[in-house]
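A short worksheet on the structure shown next.
Of the protein chains in this complex, one is absent; all others appear in place.
Our next item is chain A:
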Amino acid sequence: MSGLTRRGFLGAAGGAVAATGLAACAGTGSDSSGKGGKGGGESNTIDFWSNHPGTSTATEKKIIAEFEKKYPDLKVKLTDAGKDYEEVGQKFNAALAGGNLPDVIVASDVTWFNFALNNRFTDIDALFKKEGLSTDDYVEGLYGDYEYQGKHYAIPYARSTVLFYYNKDAFKKAGLPDRSPKSWDEFTQWAPKLQAAMGGGKHALILDDGADYLDWTFQSIAWSYGGGYSKGWKTTFSDPKTIKAATVLSDWGKKGWVKTSADSASDFGAGLGGVLLESTGDLGGFKELPFELGVGFVPAPGGVKCCPTGGAGLAIPEGLSAKRKANAAKFLEFLTNAQSTVTFTQATGYMPVRKSALKLPAEVAYLKKNPNFKVAVDQLPKTRPQDNARVFVPGGGATIGQALDKIIAGANVESTMKGLDKTITKAYESQVKPKLKA
């Protein structure tokens, strides 16, 4: 073990450098054609990679069974591709290098763009046209979220918006009106009363933590103050209006009114918070709560659109054979047709992605019987697409979430937001901008 001489070490290091030089001629290990080693087969089995958004495994299996009944020559393999959207994206990244590509994949608002930018997803418009399928019935705003340079790279599936959930019992105890606040300033006035009504160890507001989706939910708060993460590709974290929103968040943290959590919906469901800012997709899980649930629009002072859309769509990888793409398109269309949309949305709480689904008698009756679900649908016209800094810059959402975590914990707001401006701009310039020009 003691035989490592200086000469030996230098020799080994020289060898490593030489080997590196030789290897520099090689590729990345990822197939540049986008086909992957086994991506181009003729299989009649459709491999569907999903994280089962909104605990939808049983619902997805049900819709798959109906699909297989309609198309007996096709089979669908439902693959557990991760516990959240990010893990599905990571698994797909590995598949790009390894070659075993799925036929259909759940792609979130944050993950789809990087794959589209690098030519890893199929142009849905062209494929649907070729297969004689139509995209006209999808809700325009939700379908438009997947547009890049005039082409769409996914179709909407488990689409959500941010909702304002509140504990009606706690609101009543605090003497607050039975509604969501008109602005976050109004909430700030309510917060001490709500905090007192909740009692020790509990909080007026529960938010996702930065490792989850705080960057998504806080976007609506930033918008309500006229700020945001970016305008086009220019970041606006240092904009005084965004700073104002972040300062409000910081103050809530300092006063102990807000708690962040990796599982905010469960914490809220357990009665640990008076208000929860979360996805419509959590609505389906709020069935047996120890308190009466209230659901409202997110605060939008002055009628400004302050609600971000979110959730996930379905994409087809580039590089599959024409036959596999055709089968995948059939499945995509079936999984999101009006009837499947009704089945899926009623089980999970996600928004209907088909305009015609809202007119089906079953959906009309359901929304009448479940007014909380109707709130999400009614809020849809008040939504707006998310800022590029979060959804189109690789790692943008995660980076913003980390900064917001620090702000809640007491970090200086201005310097943290300025840091975000630098970090996100650098990521955009190195990873997105060169490809946009190309």
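Criterion: a contact is a pair of C-beta atoms (placed from the backbone, for glycine too) under 8 Å apart; a residue touches a chain by one contact, two chains touch by 3 or more; residues count from 1.
In this section, contacts and distances are computed from a predicted model.
Between the names "Electron transfer flavoprotein subunit alpha/FixB family protein", "ATP synthase gamma chain", "ABC transporter permease" or "Peptidoglycan glycosyltransferase", the one given in UniProt for the chain missing from this structure view is "ABC transporter permease". Within the complete assembly, A:270 is the residue of A:270, A:322, A:365 or A:436 that touches the hidden chain. Within the whole complex, the absent chain has one touching residue among A:79, A:118 or A:321, and that is A:118. Touch with the chain omitted from the figure is made, among A:78, A:289 or A:427, by A:427. Check A:167, A:279, A:337 or A:402 against the missing chain and you find that the one touching it is A:402. One of A:260, A:348 or A:383 touches the chain omitted from the figure, and that residue is A:260.
For chain A, the residues touching the absent chain in the complete assembly are 1-2, 4, 16, 19-20, 23-24, 26-34, 86, 90, 93, 96, 114-115, 117-120, 201, 209-211, 259-262, 267, 270, 272, 394-395, 398-399, 402-403, 405-406, 409, 411, 427, 430-431.
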